[in-house]
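One chain of protein is taken out of this complex; the other chains stay put.
Going in written order, the chains are labelled A, B, C and D, and every chain counts its residues from 1.
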Amino acid sequence: MILEEAAFVALGGVAIATALLALLVRELVHTILWVAVFFVDLAAIYFLLEAPFLGVLQLGVYAGAVTILLLFGVMVTRKRIFSREAATGIGPVPLALALLVIVLVGTAASVVPSSAQPIRPYDVTDLSSTLFVTDGGWLLLLGLTMMGALAGAIYLVREGRE
Amino acid sequence: MVGVRRLEILGGVAVAGLLASLTLVLADLGFAPLAALRTLPAANVDVIPATSALFSFTSLGLVFEGIFLTAALLVALASLSRPSDEKGAAVFFGLLLLATLGMTLAAIAADLIFLLLAVEVVGISTYLLVGYPRRDPRGLEAAMKFYIVGALSTALSFFGASLLFGAYGSTNLVVLSQATGTVGYPALALAGYGLLIAGLGFKLTLVPFHAWAVDVYDGAPTDVTAFLAGGSKKVGLVAFFLLFIGPVSLVVVRPLTCVGGVCPTPFDFAPTLQLALGVVAVVTMTVGNVLALLQREMKRMLAYSSISQAGYMLLGIAVGTAPAIAGATFQVLGHVFMKSGAFLVVAAVAGLGVGPLIDDWRGLGQRRPILATAFALMLLSLAGIPLTVGFLSKFVLFSAAVEAQGYFVWLAVAGVLNSALSVFYYARVLKVMYVDPSPEQVPAPPALPLGGIGYARAAAIAIAVVAIVALGVDPQPVLGGLQSAANHFVLTGP
Amino acid sequence: MFPIISFTLATLLVGTLLTFAAGRWARWVALLTSVVFLGEASIMLLGFTGLPQFGPGGPGFALGESHPWISLGWLTINYTVGLDGISLVLVLLTAFLQIATVIYSWEESKRPSAWFGLVLLTCLGCLGVFVALDILLFFLFWEAVLVPMFFLIAHWGGPRRRYAALKFFIYTHVASVVMLVALFAMAFYSGAASFDFPALYAATHGLAATTQVFLALALFFGFGVKFPVVPFHTWLPDAHVEAPTGGSVLLAGLLLKLGGYGLIRWVVELLPQGISLIAPVLYVVAMVSIVWGSVVSLSQRDLKRMVAYSSINHMGIVLLAIAVHSPVGLMAAVLLMFAHGIVSGLLFMVSGSVHHTYGTRDIPSVGGITPRTPMLATMIMVGSLASLGLPALISFPAEFTALLATWDRLAYWVVIPLVLLVVTAAFYLWMMQRLLFGPSKGGPEVVHDLPFYEGAGMAILVALTVLYGILPGLLVNVIVQSPVTGPFP
Amino acid sequence: MGALDFLFGWAFLVPLFPALAFVLVGLGGTRMKRFEWGGWVAVALSFAAMVVGVLIGVGEMLSPGTYTDTSTVWLTVPGPVGPFPNGFSLVMGTLVDPVSALMLIVVTVVGFLVMLYSIGYMHHDHGLPRYYAELSLFLTAMIGLVLSDNLLEFFLFWELVGVCSYFLIGFYYEKPSAASAAKEAFLVTRVGDVLFLLGVFIYFATYALAGGGAGWAAAGFKFASGNGPFLGSLVTGASSPTLTVAGLMMLAGAAGKSAQFPLHVWLPDAMEGPTTVSALIHAATMVAAGVYLLAVTSLFLGFTPTDQLAIVAVGGFTTFFAATMAVVQPDIKRVIAYSTISQLGYMVLAVGAGFTMVGMFHLFTHAFFKALLFLAAGSVIHAVGTQDLFKMGGLRKHMRVTYVAFLVGALSLSGIPPFAGFFSKDDVLASVYSQLGAHPAYWPFFLLALGAVFLTGYYIFRAFFLAFHGDRPRDAALPAAHEGPWVMRVPLVVLSALAVLAGLFVFAPPFAHLLAPGFTVGGIAPALQGVALGANVPPVYGTTDLALSAVSVALAGGGVLTAWRLWGNGRVYALPEGSPAAPVRRLLLNRYYMKVGYDWIGQRAVYSVARAADFFEQFVIDGTIRGIEGTFARMSDGLRRIQTGVVSDYAAYVVTGVIGLLLLLLFLGPWIVTALGGG
Partner (left out) sequence: MTAIPPVDFLALSAILLGIGLFGILTRRNFILLLISIEIAMNAAILNFVVFAAYSGTGGGIGGQAVAVVLVGLAATEVAVGLAIVLALNRVRGSINVAEATTLRQ
């Protein structure tokens, strides 16, 4: 449908643009803002892909928590919030490397036939059964990761008396 | 708690736990004297896992669990001997155990995402372990570099995994290996494998994904470095094993499915992957060795040496036959003792007030003959001098490559030439230790037993030395087990 | 049968370890070990009767032992040791040089326990190389020689010892890697099921001629550097000049022999076709080494350096004798190796004694030492004369048979080594003229003749030089008891 | 064969006596407080050797034949080598035949006499243990050489006598000239030695190939009677160039040892040694070993005609050439040394002409009169402390015995009948003369040999007059001369007697057996002449051409008279300025500049090559390797810089790696795999 295609083009364009902007603007706070938009935009794409649960999660975790974390990071590491990132040029080499990656990965992906059909939208229960039963080990491991991250990060950030 | 330090309690618990786990793993491996402790019935080991399984018990996986536990045990044991009762002990041992847990889980993975997540557990723990001396700018800088490259690699790995998932509709390793080349989109899968090689190659310090390792090994607390080099990097190798070798896996496609020169698959890309792995292996060992040649700092030299050793290990994957896998596993096992042991000695020596440069080790042979001899033994083993495990493991590995014929012979030649090259930088250290005169001023050692080394660290080093020599002189008991495990692995896979 | 070879290796190992640990008693332990070793070597000599067949159709080795060691499934590696005449003679050489070196360096004051331990370790490695009949075992001992020698040079050597040690290490190491690769390649390509010499022997003779040529060339490079042959020889003079006396003795007396022995054992016997086909290369290299070693010796001012280059000349003759690939050639080569081992050991000992008696080894700056140190002068004379091939001293029968073998194969090309015998004589005589004769000059005011232990160390070698010079049959009869394996061309 | 066979079994004892002396004196000598005892040990043992040696010689005279006693296998050469599939043994044994018996007598007798003489002559020197030990060792080796029953054993002792000569020439090693002379002697003879060795090899192969000499070679170069005639048939069939080369190599060896042109330069310089050594080694025995080698070779192996011509040429030329240099020498020992070279030339000449035993006969007589001359000269030197003839003079008044002895020696040397030299030299000339018809190329060498007869008479009497005649020493600083002790006089007397009588021995039947025809001509002469002389050709000495004798005596007498005219009054003349003789004299004094040339070759040419080689060694070979090392180091250093420390760069490497991997996997890989043949 045209509408969906238009939505994809728009959302995709916004995703690319915000990602670029986030990296290229010189005000760090602006960066955070663009990143937030990027995350929201991706959430919209997930909705487009019939993954509403994921879209919500994206909004909550990324657009919410991660953005706040990043902002917090900027605030703590900068004397002034609106300090500028030192200008760094866009070297031709990184640009070329990035473009090459895009081309190569794109080439590999282009073998996927456009005839591939979308499948019916999933139930959230399907997702939950997969997530908590079939592939429950994943979450277990995620939990382990978070546990380590929690302990280590708190220790690292604490001032401590040494 | 009078007389017993906090560090010692925490560490003792860690050591005891690791020791217990190691015992159980050995029991499950079928080590006869421990048969009573066996928790895993023999019938459950080395069976082809279900297509939905997240993990499965293979002999090789158990072997790797044992290897990881051994590495962690050495490091934990040595860490008991620290001069000061640091606050970070809890974090240190906790993260160490967590990383070890992640490694052991990775070793038994049967699912790609499970594997990558387990690797991620290791990753997150080790980033923090590197940075845990939170006042040390070098350690934090190392942690920062480790983190950035690590996170990048994680992203690449998952991106690659997504492509595989897209190609074959599953992340189960058995499904992946059986499906490979027959259905789906070969280019998509190949790109996925490429990204996975990159992402996991980071862990295994393959060139050019290695650059972080030198700085991190250098900047991290040396005991942590011992763990990184001897333990956590091997998780990358396990991942490669699981990804590329199995019952009808990519790499074993060649002997198993090509009958009479006719390969039934329309696009058999196992040779392509083998080639890529072979190229990476050769590049890795060469770059590592060449760069190690001119290093002036001990830890950086050892770091580069570690990189080159990774190249040897990867060679086993590129060859992919059962003897090669046995060889690579033997190499990993040996490397635990050699490299962890070496870094533990470096830590001990640093504790004695010796500087980071190789030249600072002048005259150590006279001042601390036993310590120097232990270190010399480790270096000789790394260099592949006979009667050490380093020689035999390389021998087993390279001979397997030769046995596989084809261009693998040239991989073996490259390996041999590289080990020849490597001898020079190890020999230089020996020269510095034994030949060069001692400096005038020698700082007083810290107040630990055994001249500032401490019993626990001495024990850890002693274990490493004994293992190096024992495995080098009479490898057959262990090697036989590895060969059997490798054979099972090739037949049944993860 | 009593496993005398393993027992000897074990006693030497134990002796070495004890020496390292013995502190100020090190020299006594070392001496005891040497005496025991000599006794064991004698027992081997006595027990060396007949050659039991090692395997079906394989070459026979005496006093052999074989135990499985490592199994790779498709390949077995055994702990296999054994003796034939060739190796036994070199084992004897090892025993002799070890005891002579230990006695000569009796008063070594710089970390004596390490010194004697390393000396013993070097000899242990050489012994192992000579008795090992498995590629891996062979390589193990081969490398085991490298390490202690490196330290002997690097720690006890002269002012440029680090450079020399490194150079020694680089050269021999590169060579040993090539050798290792080629040995393994030989085993793999022949399809032998084990690394055992008998198994290889049964397999390698079937290798295609081209394969044999490549393998033989690679192995020749590997062993040739140890010889050393021109142009891979430049490590030798530096190593010798900087090495301590005992180190030089072992280096020239034993380490150079490893190359010759390896070439015979692993190339000539296993790749007869290959060695025949590459023989022209060997001839050229040998001739160049002979000429080069001798001519360059002539211009040397440093006594030790001169002796070092003369070693290149002599080892060139050894190579020539091996290259002609005939029974008499091999016999001559082994005899000459033994001879050169004893004689060059003696010459390096006198060089060392000249150095610490007169403070320099620069030939032109010392003169007329005969009246001042008659014992030392006598030793120099005996050594020089033996080295230039005087009859009744040990080199003569060896050089004679070597040249006879050369003549037998190469006819008039033998003129080259013959003429170079004159040059060899020339530099020794010129050295004696300048150093021993003429009016006294150079050196300290008061000099003392050889201390007892140095004299005794040399005397052992002189006695051997004379004994085997007069009765070379004692050695030859052992050497020819080798299942040296044709087919000879 | 006879009742005396047991004697030949004792032959091995002869060298053992001096060997025992060597051991006793060499090991125990320094412990003896008064060394005369050691000297007397050596004398006693050399006397024992002489007794047994002469007994064996007499035995051979009484019962001529070839007696071998091969007792010891020295070493076994494994086969196949040459044509021997099972190899062969090198043995050590003794062989007594007429040639070796003759030589044995010479060596033991002169050896004993010189040893005895040394007691007096060397009395004041230090280093006597060394002297007697080395001299005893020399005797051992020389006797061993004489009694060798195979060519290898021969070579072994040949080298040993060379090294003894080396030590004894360098006895006064503090003198740089002595040390240099010793080295020179060794090296020059070494050149001959290696060529000799080559000759041995060639004979080995050739005889073996021909099959007929299998017995010779199979037993390890062993001499056996009958090989010579075999060669005769071999070479007449096809004049083998190989055998010719072998013969030439033997000649080269002989030329080195016997100081024949062009390897003669060392012998005059060898006079740096004690005079006793000159007498024994450099006059009577060792230098004669070259001739002995040629004799043995001609008897057992044979020479081709080309070889014979070469030998004749060398011998004939050397005879005259050396004599010319003797004419102007101011040093008494050097005069005699050049004379020795010249006389050795006669011997070589005779052997070359095919008359082996004639050469040996001259060797026999020469040994006595030349030893006599040397010992007499030694007596003079002992008395006046100089060797310079121009400083001596008028010694006859003080040294009657020496005077007479020298005179006898000089007459014998000049070939004045009935002294020993006359007979042997006459035979030599006659032997060549007898071959002239067959081989016109011999003519110039015959004439040179004749000319040398004149020169001989002149130079030896020049020395004689200068030393003994006149009123008083020309150098007033010389000490008052006196005769030596009895140990010095006795040898002079004995040798004088021998110098007179030795020539007459040929007429004594038992002795004549040694020179009997069956051994004299062997199979060589037929090969040379194409005429079968057969086994019963009358001995040459019986056919001496009287006219030839007369000419030679006249020439010798002319020489003596010329010397009398010029020097008889003991006065010294200076050559007038601008005399045409001056450049000649300079040329002769400088020994035709050959020594200069050799020194240039040795010290400049060869040494320069050696220096250049050393330079090449250090800068090119080693430099190349250092360059390679340096390149590697620089490469490694460059690579090291990629570790910038900036984590972004590390990430860039990762991304580059990703790109590389993707390229490899997606595009290059399949292509390479195909190219590799399917992996």
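Convention: a contact is a pair of C-beta atoms (placed from the backbone, for glycine too) under 8 Å apart; a residue touches a chain by one contact, two chains touch by 3 or more.
What you see is a predicted model, and the numbers here were worked out from it, not measured in a lab.
Engineer: With touch as defined up top, name the shown chains that contact the chain not shown.
Structural biologist: A, B, D
Engineer: Have a look at D:492, D:655 or D:673 and name the one touching the chain we're not showing.
Structural biologist: D:655
Engineer: Using the document's definition of touch, tell me which of B:41, B:137 or B:437 contacts the absent chain.
Structural biologist: B:137
Engineer: What residue numbers in chain B mark contact with the hidden partner chain?
Structural biologist: So the residues of chain B touching the unseen chain are 113, 117, 120, 124, 127-128, 131, 134-138, 140-145, 147-148, 151-152, 154-156, 158-159, 161-163, 165-171, 184-185, 214-216, 218-219.
Engineer: Against the chain that's been left off, what residues of chain D make contact? List them.
Structural biologist: Residues of chain D in touch with the missing chain: 640-641, 643-648, 651-652, 655.
Engineer: State which residues belonging to chain A touch the missing partner chain.
Structural biologist: Against the left-out chain, chain A lists 1, 4-5, 8, 12, 15-16, 19-20, 22-23, 28, 31, 35, 38-39, 42, 45-46, 48-51, 53-54, 57-58, 61-62, 65-66, 69-70, 72-74, 76-77, 85-86, 88-91, 93-95, 97-99, 101-102, 105-106, 109-110, 112-122, 126-127, 130-131, 134-135, 138-139, 142, 145-146, 149-150, 152-154, 156-157.
Everything that follows uses one rule, which is that only the chains that are shown with their structure count from here on.
Engineer: So which chain is farthest from chain B, going by the mean of the CA atoms in each chain?
Structural biologist: Relative to chain B, the chain with the farthest C-alpha centre is D.
Engineer: Could you say which chain's mean Cα position falls nearest to the mean Cα position of the entire protein shown?
Structural biologist: Answer by centroid distance: C.
Engineer: Provide the C-alpha centroid distance between chain A and chain C, rounded to the nearest whole angstrom.
Structural biologist: Using C-alpha averages as centres, the distance is 71 Å.
Engineer: Would you mind listing the residues of chain B that make contact with two or more other chains?
Structural biologist: 187, 190-191, 195 - these are the residues of chain B that touch more than one other chain.
Engineer: Touching at least two other chains at once: which residues of chain D meet that condition?
Structural biologist: Residues 656, 658, 662, 666.
Engineer: Which of the chains are touching one another, listed as pairs?
Structural biologist: Those chain pairs satisfying the definition are A-B, A-D, B-C, B-D, C-D.
Engineer: Contact residues on chain B for chain C in the complex?
Structural biologist: Going through chain B, the ones touching chain C are 323, 366, 380, 385-387, 391-392, 395-396, 398-400, 402-403, 413, 416-417, 419-420, 423-424, 427, 430-431, 434-435, 474-476, 479-480, 483.
Engineer: Which stretch or stretches of chain D touch chain B in the complex?
Structural biologist: Residues in contact with chain B: 632-633, 635-637, 639-640, 642-643, 645, 647, 649-651, 653-654, 656-658, 660-662, 664-666, 669-670, 672-673, 676, 678-679.
Engineer: Touching residues of chain A toward chain B in the complex: what are they?
Structural biologist: 104-105, 107-109, 111-112, 134-135, 137-138, 141-142, 144-145, 147-149, 151-153, 155-156, 158, 160-162
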